[in-house]
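Excluded from the complex is one protein chain; the other protein chains are retained at their positions.
On to subunit A.
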């Protein structure tokens, strides 16, 4: 076994990780564990809490509060490491679900497409509504029902106005064809 003591290559140092032998020791504590392998010893090995820099040295909301580990009594308020709601880009409605607005816009565009604008807002309603459903599936929104409503209304609006446009074009073509021969 190679020596674990770098200063004494001649004599092998006791392996601190070796299981202590029973009954063959001199009565002293078997396999004395040097302090070096107990870095979290409290008391004299480490200065007490007052010697540590107090709160101002740590940014508030630090994610890794070291205080309890080193036995220092200074307790920092630990809010879980996150600053309050501003981190999510307020507004308060749909606070940390920023993509809730997709479904609302999809529904608005779908309603407009249904009652007047047809495919002009119907197609954007379908596109935005599908994006809203994807966002809800990813957990970035909580209103997939509204998104589905927007998509459905978008399809209905696109449908009726598309039929009218196609019908109009067919009418024009038929007119052109039938009068051309006159």
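A few notes on this one:
The rule we apply is simple: a contact is a pair of C-beta atoms (placed from the backbone, for glycine too) under 8 Å apart; a residue touches a chain by one contact, two chains touch by 3 or more; residues count from 1.
Here, contacts and distances are computed from a predicted model.
Among the names given as "Cobalt transport protein CbiN", "Membrane protein", "ATP synthase subunit a" or "Threonine/serine exporter family protein", UniProt records the absent chain under the name "Membrane protein".
Of the options A:104, A:123 or A:149, the residue whose C-beta touches the omitted chain is A:104. Subunit A residues in contact with the hidden partner, per the touch definition given at the top, are 91, 93-94, 98, 100-101, 104-105, 107-108, 111-112, 115-118, 120, 160-161, 164-165, 168-169, 172.
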